[in-house]
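Only one protein chain is missing from this complex, and each of the others stays in its spot.
Right, chain A next:
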Amino acid sequence: MRFDAALALAACLAPAAAVFEDDAHHIDFHYALLGLPKHDATFFQKPFAGSKASLLYTISQNQTIGVVNPKDGALVWRQASSHDGAGPGLLRSGEGQDTVVSAAGDRISAWSASDGRLVWETRVAGATVEDLEILEQEDGITDTEAKDAIVLLGNGKPGVKRLDGKTGRTKWTFEDASGDTPFQVSTSPTTIYYISLHTPMIGASKLRVTSLSPITGKKLDQYTLSSDSDIQSREHILFAGANTAAPLIAWTDVANKVLKINIIGTKGVSTFHAPSGEPVERIILHAPDRVNSLAHFLVEYQTAVGHSADVYHVDLKKSTISKAYSLPALKGKGTFTTSTSDANVYFTRVTAEEVTVVSSVSHGVLGRWPVRGTPALAGAYPVHGTSEVVVKADSATAVRSAILFSNGQWSLIRNGEIAWTRPEFLSRVVSAVWAELPEEEEALAHKLEAEGDRNLVSAYIHRVERHIRDLEHFPAWLQNIPNRVLGNVIGKSEESAIEEIHHDTFGFHKLVIVVTERGRLAALDVGSKGKVVWHIDLNQFSPKTTFHSPSMRAFAGYVEVKDASLEGSIYINSTTGGLISSQDIEVRSNVAAEGQSLISFDLVDGDLEGFLDTKSSPEAIWTFEPPKGERIISYTARPVKDPVASIGKVLGDRRVLYKYLNPNLVLVTTVVESSRTASVYLLDSASGQLLHTSSHRDVDVSRPISSTISENWFSYSFTIDSKSATSSRGYQLVVAEMYESPLPDDRGPLGASPNASTLQPSEGNGDAAKPHVLLQTWHIPEEISHMTVTQTRQGITSRELLVTLPASNSIVGIPRQAIDPRRPIGRDPTAQEQSEGLTKYTPMILFDPKWHLNHKYELIGVKNVITSESGIESTSLVFAYGLDIFGTRVAPSFAFDILGKGFNKVQMLLTVVALFVSVLFVAPLVQRKQINSLWTT
């Protein structure tokens, strides 16, 4: 109870800067992303049997299951896979079911289709799920209860399992001991077909089809299809499956000239020829996946210049395939989608210009809609999609298609109109930087500097000339005033983002340049709710490279992109996204000031080594070799831009504790797996000198150990091993402050000397001084995966420690006062300590709900958080990226230099106007009275 009271008191005293209600959703933005949707696992589906509207289900390439409302593109629910499972991500749903079944890695899960709650989950240890199907019918009878799932396992334990649709329990297992590579599973009303790739010692691979009984899982039949050395690996198989009455398997030769199709269950292979003319680059087979639909399918041929398609019919009785009709070849790229309505099958052709719907029966066009393009989709073409068609009296009245475009936008085209677009290309950002614009201010500073060198008269003339030149902006400025005033009073005026960034008084509009795993570069304006200013694909600049995890650095006006697989680097203009050739720019280092010798350090063979002036001397000037058995897992250096307003901390009795402000501090984290120990070493990275060490036992070294260092303090957090027998378990946060001396009013061995060097310590005044480190540890309720510190322009505003909590999908800003290592332990603070804002030490810090920066947003998969100063001192900009993208701004000491939203500008203006009017009325009265009084006396 007393503990709670103390906490409550602490919360009251600490200026907990919460997100204000009227600021939420205005100062922050969140892209709840899924990633690029997968073709075979994206579908429209009713969330439950009686539902009127259907939702759009998908699993993305990074195995995030997402459900989107097709009306507005809003996310209904999503489930991100917690680990990067091997194998494909699969998502299936039975007709009329209220669950969807997903598989990723070794996990098979069923989710409630309407709200995303977990229904059941099964794990098959040591295997990966290769394929997943829903058993729609059993012996020709549709199961009205929960439909069972058929799972194909590969990688170690090949086999087929039937899982109960209600509980996920295994009904039967068929184990394949033949050593074939499992490929796919397909169901027909009576049989389950298990298709595997049989690779004999000599000769080409063959397709082996095994039929299984759905009831017992016993092998019924097995046959091998000879593929005439066309199939070398699974990539060569075009298509297999479709849970129709006639499941198909199709493959092609290497040159994409001959298409071979087999109806699963029969041995005959039909051969068709691709259209002559342009060489076919890709063949895609589109078939309906409903049991009761007609056995028709469409084969799409993509060439370099256009695309065409043929529609084929399957004769079930004769087991033959015949071509029904051809769709005309069109220039440009496009895609086809399949949709069913009862037994009818419709194919929708989507190109960048128009949407057409044809029936599978005849080639007559049922509906045609021109697509009205939007700027977001300019220059992009459809890659794949899924459609819903409404057909009344042989004409399609409505069609909506969820299409993935080549620029990574996932959008819904409703009757030719783009209903919404989701910028899915932004998911999985691996690196982000704050763009530095070529500043006008800097130019002004140069001009003013130039005046300093001249004599008084010419400097004055220069100044006047500059002012006259500035007058050319005056009319535009004058014209803008009404707009600005109106915009201020009423709301926001619309401006283009780059303009906003250039004419931004408060410095909230800053560009963040992000780069995704796949090498897609985008610029977002943090100030206008993360608007995408431009985005480009880096592959167009280096077509041969496959990007893995590009990294970036920002310079004035451009960014430099580097990747392990990329030779050299790519330079991109920050404001336009255009390529800059490396000759046009001079690479200048902005790290070291004049007169400072530059030292760089790096991990070399597990040791941290420092080098003098990178190029000239390859020999290390210092080496930090961790003690035996310890492994360096990370190191954190003080940021380049880390302004400190005050070099000391003023105590309650007005004495000063001098901060140890060394720009070269680096925090090295090491672990020992065998003894479950984690150690933290504080180094001076100029000399390699060890300044402080602390070690923790019983640490779960498999969990992340995050750390950060700023100003004169550092912090790190780790997980206590759950197996260990220590008295306390859980997650710990350690915060340490460094001072020049333990005594107040003392600057330590260096004294008042204004210069310091750790590499060449001057004699006598002991430059090799170690800081006095104060350290306190707290228990925290959750694991911290990443931590960083807010940044402001001059460092006057108190800092906030921003921690990412993966367990609750949030980012929390802990005020520095709550984690001050000088909090008195075991006693109440004295009056002087109270005046410093220190509260009694409590061993547990609970994350105050007010500290959460993300309020209602759920931030999934946050990898990193970056901060930047804004134009005003009180506010720091925050940008988080990973699977999702989130941006906000924080004011740790409250927004003391800007009017909040609560300030009523209209009322103020009305008051001024009312006062003015009243003065106008009263003035003549007073004047008359004064004159009268002169006459009467």
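FYI, contacts are C-beta pairs under 8 Å (C-beta built on N, C-alpha and C of every residue); 3 or more make two chains touch, one makes a residue touch a chain; residues count from 1.
To be clear about the criterion, contacts and distances are computed from a predicted model.
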Self-check item: Per UniProt, the name of the complex member that is left out, chosen from "NUBP2 factor", "dolichyl-diphosphooligosaccharide--protein glycotransferase", "Cell cycle checkpoint control protein RAD9A" or "ER membrane protein complex subunit 4"
Solution: "ER membrane protein complex subunit 4"
Exercise. Check each of A:Arg655, A:Arg697, A:Arg822 or A:Lys840 against the chain that is not shown and name the one that touches it.
Key: A:Arg655
Exercise. Write down which of A:Ile633, A:Leu759, A:Leu774 or A:Ile898 is the residue touching the left-out chain.
Key: A:Leu759
Quiz prompt | Option touching the unshown chain, where A:Pro663, A:Pro749, A:Pro821 or A:Gly871 are the choices | solution = A:Pro663
Practice problem: Give the residue, chosen from A:Thr623, A:Ser646 or A:Thr693, that touches the chain omitted from the document. | Solution: A:Ser646
Quiz prompt | Contact residue for the chain not shown (choose from A:Glu175, A:Asp315 or A:Asp745) | solution = A:Asp745
Self-check item: Residues belonging to chain A that touch the chain removed from view
Solution: 551, 553, 589, 591-593, 595-602, 610-611, 614, 635, 637, 640, 644, 646-648, 650-651, 653-656, 661-664, 666, 684-687, 744-745, 750, 752-760
